[in-house]
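Here the complex is missing one protein chain, while the rest keep their positions.
Right after this comes chain A.
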Amino acid sequence: MEPVRSQINQERIEAEPPLKQKKLRKRKSWVPGLLLLVPILLFLFGFFVVPMLYILYLSFISTDSLSGAGAVYSLQNYITLFTDSYYLSSLWITVKISLLSSLVALILGYPIALTMAKSTPRMRAIITLLIASPLLVSIVVRNFGWYLLLLPNGTINSFLMNIGIINKPLNLLFSELGVVIGLSNAYLPFMVLAIVTSLYNIDPSLEKASAILGASPLRSFFSITLPLSLPGIVSGCVLVFSLSMSAYVTPALMGGANVPVMPVVVYDQINNLLQWTFGSALSYVLLATTLISVFIFTRAFEKSKFKEVFR
């Protein structure tokens, strides 16, 4: 028995050093990679984490106590927010407008993405440029452009009244509709690019397989292409929804006082009313609403019957 055991031991001893070396080499190889990330990590910490934590801290200070000697910590800001119907309805408007903007961007963006995925590389480059070009124009400039179109005596209303479809101007501007038009337009490129990425990843032979099994092009689209592009649809909707939830310029200019979305209310509280602590609480409720909505939305798809698509 003895010689056999010693032989095994020997093998073990011989086998171990290379293993250790391998581990060491592995560790060394990712250290320089991490070093490259140090500047951005420092930047994010200083200019994102610290201010966010500071705002969170502020949100727990009672509004009245700031003028006095010592700060009083309480949940008073949050209680006010959730008991005052003005703020609750502002939150609801924000969510509603963001949902509608995502939906409009999806309905308008999907056909563009589909066209892009099916076109030649040259055509694809041209469409990408066209889709992305609005991003080159300042959002403020674009908003004033929409003004001219949407005003009660603007281009669209004059046209509709001239051909007799309507007899008094539609409330396109300073209404929720105006904000949805503005936001879905502004964030359309994100939707299109997200969907087109997942369309590119679909093996073209799947559509052939579907056709040869007897599925018409329409049937193939609904059974194969659409479900397999769900990851793109979900990420596009998440992008447009989150961006819409936090949008300030477009709702402020297109909706004005008629559409008090949360970012506009927060701005008002902090800049006009100097209610820093209440404004901070509002910001955090907005952030939490966005995160929870996005989480529920993505989770719903990842648990759905299409869960296999998200792996």
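Descriptive notes on the structure:
The working rule: contacts are C-beta pairs under 8 Å (C-beta built on N, C-alpha and C of every residue); 3 or more make two chains touch, one makes a residue touch a chain; residues count from 1.
Everything that follows uses one rule, which is that contacts and distances are computed from a predicted model.
This figure omits one chain of the complex; the name its UniProt record holds, of "Molybdopterin-synthase adenylyltransferase", "PaaI family thioesterase", "Putative zinc finger protein" or "Carnitine transport ATP-binding protein OpuCA", is "Carnitine transport ATP-binding protein OpuCA". Considering the whole complex, the residue from A:Ala209, A:Leu273 or A:Ala288 that touches the absent chain is A:Ala209. From the set A:Ile112, A:Leu150, A:Ile224 or A:Val264, the residue in touch with the chain omitted from the display is A:Ile224, counting the whole complex.
By the touch criterion stated above, the residues of chain A touching the omitted chain are 203, 205-206, 208-217, 219, 223-224, 227-228, 306, 308-309, 311.
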